[in-house]
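With one protein chain withheld, the remaining protein chains of the complex are depicted in position.
The letters A and B name the chains in turn, as written, and every chain counts its residues from 1.
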Amino acid sequence: MKEFTHLIDLDDFDLDFIERLITLGADIAVNTKRYSSACFGKVLATLFYEPSTRTQMSFQTAMLRLGGTLIGFDNPETSSVAKGENLKDTTKIVSSYADIMVMRNPVEGSAKAAAISSDCPIINAGDGGHLHPTQTLTDLLTIRMEKGHCDNLTIGICGDLKFGRTTHSLCKTLSKYKGNKFIFISAPELMMPDYIKDIIKANGGTYTEKYSLEEAVPELDMLYMTRIQRERFTDANQQLAANFNLTCDIMKLAKPDLIVMHPLPRVDEIELKVDDDPRAKYFIQAKYGVYVRMALILEVLKNDHPVKLLTKGFGSYDCTNPKCVTQREKYLPHSFHRKGDVLVCDFCEAVTLP
Amino acid sequence: MKEFTHLIDLDDFDLDFIERLITLGADIAVNTKRYSSACFGKVLATLFYEPSTRTQMSFQTAMLRLGGTLIGFDNPETSSVAKGENLKDTTKIVSSYADIMVMRNPVEGSAKAAAISSDCPIINAGDGGHLHPTQTLTDLLTIRMEKGHCDNLTIGICGDLKFGRTTHSLCKTLSKYKGNKFIFISAPELMMPDYIKDIIKANGGTYTEKYSLEEAVPELDMLYMTRIQRERFTDANQQLAANFNLTCDIMKLAKPDLIVMHPLPRVDEIELKVDDDPRAKYFIQAKYGVYVRMALILEVLKNDHPVKLLTKGFGSYDCTNPKCVTQREKYLPHSFHRKGDVLVCDFCEAVTLP
Partner (left out) sequence: MKEFTHLIDLDDFDLDFIERLITLGADIAVNTKRYSSACFGKVLATLFYEPSTRTQMSFQTAMLRLGGTLIGFDNPETSSVAKGENLKDTTKIVSSYADIMVMRNPVEGSAKAAAISSDCPIINAGDGGHLHPTQTLTDLLTIRMEKGHCDNLTIGICGDLKFGRTTHSLCKTLSKYKGNKFIFISAPELMMPDYIKDIIKANGGTYTEKYSLEEAVPELDMLYMTRIQRERFTDANQQLAANFNLTCDIMKLAKPDLIVMHPLPRVDEIELKVDDDPRAKYFIQAKYGVYVRMALILEVLKNDHPVKLLTKGFGSYDCTNPKCVTQREKYLPHSFHRKGDVLVCDFCEAVTLP
């Protein structure tokens, strides 16, 4: 197992490293052309085991704007590599072709599984619902660029907070900055899970819960909207969904320097007319996603933050998560770390009782 | 709405601009290497909502030969962007990644709809049967290169002239040059529509109609062949279709300096043995398509011919064309211009009665 600065999970890095990335991303946003040959001669492979056109294009644009080049696939149906062989063999080969690899894979823990046998650094572009760290980096650069800082903010997070993992990652990271107040805006059955609230409290932050945008919006510095899946609401609460649509009327209640963000694509949770409001930052947020990925590629290629992938503990246990990559790729070592009374799988982070 | 030199419809430009493009294309054809770094650092996005491999490769080759780079998609089935979101959001995001965008979309008026929200110039690579302006530019450069000029020619156009819109666009543009005579060669039920004939007459050109290639070929300077779809012939006229197959025997009747063109792909309207005749120019025509697209990319990036997209008139009417982009993308403004007694949709150019 070779050591690289893989980006599998943002939790593998301290706030200093994340700040270094964001600061570099901010410089790239302003002086993009200065970086136009920084990756000359380098090849980025994008291995997308499920289509995600925008994420893939964002990485591709980032590499091209650094003067690098691209290989990869986007369609598992037509990719013999994606169909025909185990993740280890694909990773060994592609990492011998490329200098850096971006992987998206619906199987949880895939990026880490690939990193174990990779001969180049890997960036996780989403592994099932599990992790999607470059979305969080995109969000952080947007806040930095549009608010000037990531601390001392009143932050509204709206939508399906229970299942929407990008909001979990964002809250975990923002809670490391000082003085942030969180307002969670959702239906009771889709509220932020306790373990995120615990992290916020442990980091010295505060949070409240509200059941409508109207009520929450006036005090916000930043509003993070996400998709609502109506089918997840109980029948009794169907009418609640309408409370989480951002309209021009609601924008009238907000501060003049509010910023509105959304990871996109949206369904109908933001009225299209809001796009014309200068406080709507979700399109430029996509552009910042390119800059922060440029910064990430540069930092990862420096390779001065080697990541420890496995704790190598409790190898006789099996992960019980049916979506875990260890269920599919049978050659993988089993590896868990202890967390209180339970064992946590090093790949998918699911909890297994010892 | 930002202003760019979009190429949505050739009619948006005067003959001077078109001549500038063709002249630049002709220079590129001869001195290709001189342009090999002209787009260094630029990114072209090719968004193909329906596959058209050759058109896409032609644009890609053009950008690569200018030293630029590429992002995009070609398969709506595997593109989450193409499936999951409205044209506005996709356009906003991709145009924030790329410096120039090429779009092909089966929905009529899509290119203009995209241009409205784009943050970079857009080139229309076909929107349904509606417009395909870079094919016409390709045809013009071929005539310029192979005949030396685009005026004072006897031009035969053969095939399905009623539904084949590339022939309409070509005739409209060629009629702006002086002294061109048109001979339309087709079955009576597939003849050139009156509105094209009217434009030719208004521009001072002449036309005649013939029902067989044999009869028309001897006087031609240029013969433009297109696909015949046999199923469009009435039963009584089925045997006529054979009259529109170009064979070596018919080539014997033609002038020694005739040029034969075809937008390709062909089915069987040109016998394969004709390929060996030096008057067959349809393969080099494809190559000129790369050069003229190189010229187009350079001109569009100069951005000195801003295009007016909407007249903003008659916004209370609905376009009645079921294939119009306004039927799908409900947020689009309705916008018509008056033409005699009728209203014409600014997006799809279909006629609506006021």
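Everything that follows uses one rule, which is that contacts are C-beta pairs under 8 Å (C-beta built on N, C-alpha and C of every residue); 3 or more make two chains touch, one makes a residue touch a chain.
The structure presented is a predicted model; accordingly, all values stated were derived computationally and were not measured.
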Among A:Thr69, A:Asn203 or A:Asn245, the residue in touch with the chain that has been omitted: A:Thr69
Touch criterion as defined above, residue of B:Thr23, B:Ser36 or B:Thr311 at the omitted chain: B:Ser36
For chain A, residues in touch with the removed chain: 41, 43, 45, 69-73, 75, 78-82, 84-85, 88-89, 92-94, 96-98, 331
Touch list for chain B against the chain that is not drawn: 33, 36, 51-54, 57-58, 60-61, 64-65, 74-75, 77, 264-266, 272, 275, 283-284, 286-287, 290
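The rule is short, and it goes like this: only the chains that are shown with their structure count from here on.
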Equivalent-chain rotation between chain B and chain A, CA atoms, steps of 5 degrees: 120
Distance from chain B to chain A - Cα centre to Cα centre, in angstrom: 42
